[in-house]
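Working notes, structure below.
Every protein chain but one is kept in place in this view of the complex.
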Amino acid sequence: MKRPKIRIGVTGLNAIDNPGPGVPVIRGLLEASSFDAHIIGLAYESLEPGIYMHDLVAKTYQIPYPSSGADQLMDRLAYIHEKERLDVIIPNFDAELFSFIKLAPKLKAMGIHTFLPTLDQFEERLKVNLPEFGKKYGMHVPKSESIYQVSDHKKHMDELGWPVVVKGKYYDAGIAYNSEQLAGYFNKISAKWGLPIILQEFAHGTEFNVTGLGDGYGNTISAVPMRKQYITDKGKAWGGIAITDEKLLKLTRHFIKETKWRGAFELELMKNKKGEFFLLEINPRIPAWVYLAVGVGQNIPEAYVNLAMGKAVQPFESFESGKMFVRYSWDMIVNLSDFEKISTTGEL
Amino acid sequence: MKINKHIAVSDSGFVFNPVTGESFTANPMGIEIIEMLKQERTIAEIHETLLQKYHTEHTTIEKDVADFFELLKNFSLIDRHETTEN
Partner (left out) sequence: MEKLRYERPLIKRLEGHMPSKFGMRTDYTPKTHIDGVAVAELISQHGSPLFVISERQIRENMRRARKAFETRYPRVQFAWSYKTNYMDAVCSTFHQEGSWAEVVSGFEYQKALNNGVDGSKIIFNGPDKTDSDLDLAIGKNSLIHIDHLDELYTIQELAKKQGVTARVAIRVNMDTGIYPMWDRFGFNYENGQAWTAINKIMQSDAMELVGLHTHIGTFMLSPNAYATAAYKLAELARNVRLKYNHEVSYIDMGGGFASTNTLKGAYLPGSDVSPSINEFAEAITTALINSDFPQNKLPLLILETGRALIDDAAYLLGSVITNKRLSDGRRSTILDVGVNILFTSFWYDHKITPAQPFTQYTEDTVLYGPLCMNIDVVRENINLPLLNKGDQVVIHNVGAYNMTQWMQFITLRPKIVMIDLNHQVHVIRENETLQNLLELERVPDHLKKFDL
């Protein structure tokens, strides 16, 4: 049977040491059995490695940064769509999700499908809202408090205890062992990401991650837990093993059912000595280690595209255990003329 | 005013210095001036050519070309020590 051709725009082609998920997503898409993927890269910077991977990406277009506004992004996407007739776009950066969620209805009207969380889902899982989120959906989260002035931390330290995790509204975090360190992180992070700063109880234990896919009606389409085996100095997994912890899977299904999560996600969890899991963070997108899920039999990018296209997708029931991923870096040789082309025309 | 002879300039506005490995982009006016520099035209000739071709005043061209040369110098595309002849 001939597989239908689907034209898919993918962002996050920055396969560097702190990698974006674009390249692994594309690998999953190219291995899909239900369709024949034609990949259009969407890049912000001219050195994103995915731009130059011609065996994975048919053509790449530069797109404007989210900070230039949804209108400009829309104009650019309209131009790209005119040339490429995209069926689906998979945005893979945290910072661009807000814009794509807002643009989703317009994209749909043009014939471009997305499969993103709702704005409410996107916002209620923000770090500032995590305590509320935990209460609402009955999930353990570490205690946390938002502060607007350094001195306000004193009110909360009895409850939070030292050390404490100092987090920015969107990105960045540090672990402070005393008030001086806390003030240092507060100033550094707030200068970059603004207020408030979130103080989060430091959770001791082992970190676990789960990636998965919800259909928007509370059903779990996919869920694959992973334990990081090696962590880089940027805090990213360089090796990880797929695990079959039933408690983790149950927790993930609970999360999807309660929030009616729509789209892909990554849960970051901590397991303490008593074996209790605490939810540290929810990333509302596919993680960079998604190819592990593909490798153990749950092709999340493929299912994502089928859901976006409005097809019925059978939930994955199981996955192969005993597999791990080891990341590696790879030096490509690139013709300067390619760099020239993407730099001067914004297309390659 | 000598421009580095090895500089490669393409129609797309891409400027590449193979000695340093740096690359740049220039607008059509910038490319036009670089091309004239490669042909060893004097600053006065460059001014005159632009004035004939474009709708503007001499003072504007003089100011903008001087500024452009500053950029070229900053980017080591023309020799830093050779700035006052012509």
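Note that the chains are named A and B in the order they appear, and that numbering of residues resets to 1 at the start of each chain.
Basically, a residue touches a chain if its C-beta (ideal position, glycine included) is under 8 Å from a C-beta of that chain, and two chains touch if they have at least 3 such contacts.
Everything numeric here is computed off the predicted structure, so don't read it as measured data.
K.L.:
If I consider the whole complex, including the chain that's not displayed, which of A:58, A:195 or A:326 touches that chain?
P.N.:
Answering carefully, the residue with contact to the hidden chain is A:195.
K.L.:
Where the complex has a chain not shown, which of A:64, A:117, A:142 or A:263 is the residue touching it?
P.N.:
Considering all chains, including the one not shown, the answer is A:64.
K.L.:
With respect to the chain omitted from the figure, which of A:148, A:177, A:217 or A:230 is a touching residue?
P.N.:
Missing-chain contact among the listed residues: A:148.
K.L.:
Contacts of chain B with the missing chain: which residues?
P.N.:
12-13, 15, 22-30, 32-34, 50, 52-56, 60-61, 64-65, 67-68, 70-72, 74-75, 77
K.L.:
Mind pulling the chain A residues that touch the left-out chain?
P.N.:
Chain A touches the chain not shown through residues 44-47, 62, 64-72, 75-76, 79, 95, 98-99, 102, 148, 170, 194-196, 342-347.
In this text, only the chains that are shown with their structure count from here on.
K.L.:
Rounded to a whole Å, what is the gap between the Cα centroids of chain A and chain B?
P.N.:
Distance between chain centres, rounded to whole Å: 46 Å.
K.L.:
Of all residues in chain A, which touch chain B in the complex?
P.N.:
Answer in residue numbers: 336, 339-341, 343-345.
K.L.:
Which stretch or stretches of chain B touch chain A in the complex?
P.N.:
Against chain A, the touching part of chain B is residues 10, 12-14, 16, 23, 25.
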